[in-house]
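Of the protein chains in this complex, one is absent; all others appear in place.
After this line comes chain A, so read on.
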Amino acid sequence: MNQPIIQAENVGKIFPGGGGGLWRPAPPDVRAVDGVSFEMTRGETLAVVGESGCGKSTLGRLLLRLIEPSSGRVLIEGTDITTLSGAEMRQMRRKVQMVFQDPYGSLSPRRTIAQLIAEPLQVFGLVKNRRQMRERVAELLTQVGLPPSVMDRNPRQFSGGQRQRIGIARALSVDPSFIVADEPVSALDVSIQAQIINLMQDLQQEKQFSFLFIAHDLAVVRHIAHRVAVMYLGQVMEIGTKRQIYEVPQHPYTQALLSAAPEARLDRPYRRIVLKGDVPSPTAVPEGCSFHTRCPLAQGICRVERPPLAQVAPGQMAACHFAAPNSLGVAAAGPSLDKSNSPRARA
């Protein structure tokens, strides 16, 4: 068993609602992430999926300590980063990098591509002079499929997909052991999405970094992840290998998500279940199981007692009192799931 690269232990984040005014009551706190625990090994891709407001982006930022957790610990290669000093944390940032969603907002328009990609290298003193810097930038650009000749251009001369390649090159520049990508393809056109997904997959296999891939699209995730965690209102509802999540989902929310995703094909792989109602606000997470307000299987106990995230199969955990394979019957239509053994799937 590999030593885990990332360990999240009961990580939580509450954004305080802020003080009220003289005439205004204090707004309620936002419970963005609530008691999330998992481990990731070297070379593993864990996808975090969920709808907007489920806390997936906050979780990604907590793991890099871009925001301070309210509770719990994050260990990177065994070091608890939540207690590191500023200077120590800066050194730690060499090992952890992030790729952002918006390729237009995340690259400074006033800098050249070379300056953007080389910045992390300079911060950590990994290049000694300009010639070395340009060599390294050229190498990184080649790795992400861009010609090195573009390094003196500005970001505005690039399309969304190309900008995302630049963002990836920048994250790779310091050779990190952990990369968080927050919705890296959701702003891209479909024909470009495939290019970026393939690129990230290739780079991950080659460089063997641990990869946390945050997405709302379950179909995208199926291509890139080894394991999948499904979040709802700040909590992990289900976590398991890709095969477990897609073929024997045990949490009703996972099943509902799978059945709601539109598919560009005629035979729908999952029987369709349309959940009633909206996602409750994270300022007012329901008592008991947070999913009970929308769950077709909810019973009395679900309104009172929050189910813990418990093991339901080796390597698969679900937070549901009535966790059972295919409990909503979404796979009843007999999904034509591809049974061929993917070389990337792990047991």
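Basically, a residue touches a chain if its C-beta (ideal position, glycine included) is under 8 Å from a C-beta of that chain, and two chains touch if they have at least 3 such contacts; residues count from 1.
Just so we're on the same page, contacts and distances are computed from a predicted model.
Undergrad: Between "Peptide/nickel transport system ATP-binding protein", "Amino acid ABC transporter permease", "Acetolactate synthase" or "Formate dehydrogenase subunit beta", choose the name on the UniProt record of the chain that's been left out.
TA: The chain we cannot see is recorded in UniProt as "Peptide/nickel transport system ATP-binding protein".
Undergrad: Out of A:I14, A:V279, A:A298 or A:A313, point to the residue that touches the absent chain in the complete complex.
TA: A:V279
Undergrad: Which of A:S37, A:Q143, A:Q195 or A:N326 sits in contact with the chain that's absent?
TA: A:Q195
Undergrad: Touch as defined at the start, partner being the missing chain; which of A:I76, A:A169, A:L218 or A:C302 qualifies?
TA: Considering the complete complex, A:L218 is the one touching the chain left out.
Undergrad: Please identify which residue in A:I14, A:V248, A:A261 or A:A313 touches the non-displayed chain.
TA: Selected residue, touching the omitted chain: A:A261.
Undergrad: Mind pulling the chain A residues that touch the left-out chain?
TA: Residues in contact with the chain left out: 51-52, 159, 161-162, 189-195, 197-198, 201, 216-220, 222-223, 246, 256-266, 269-270, 272, 274-275, 278-279, 294, 335-338, 340, 342-345.
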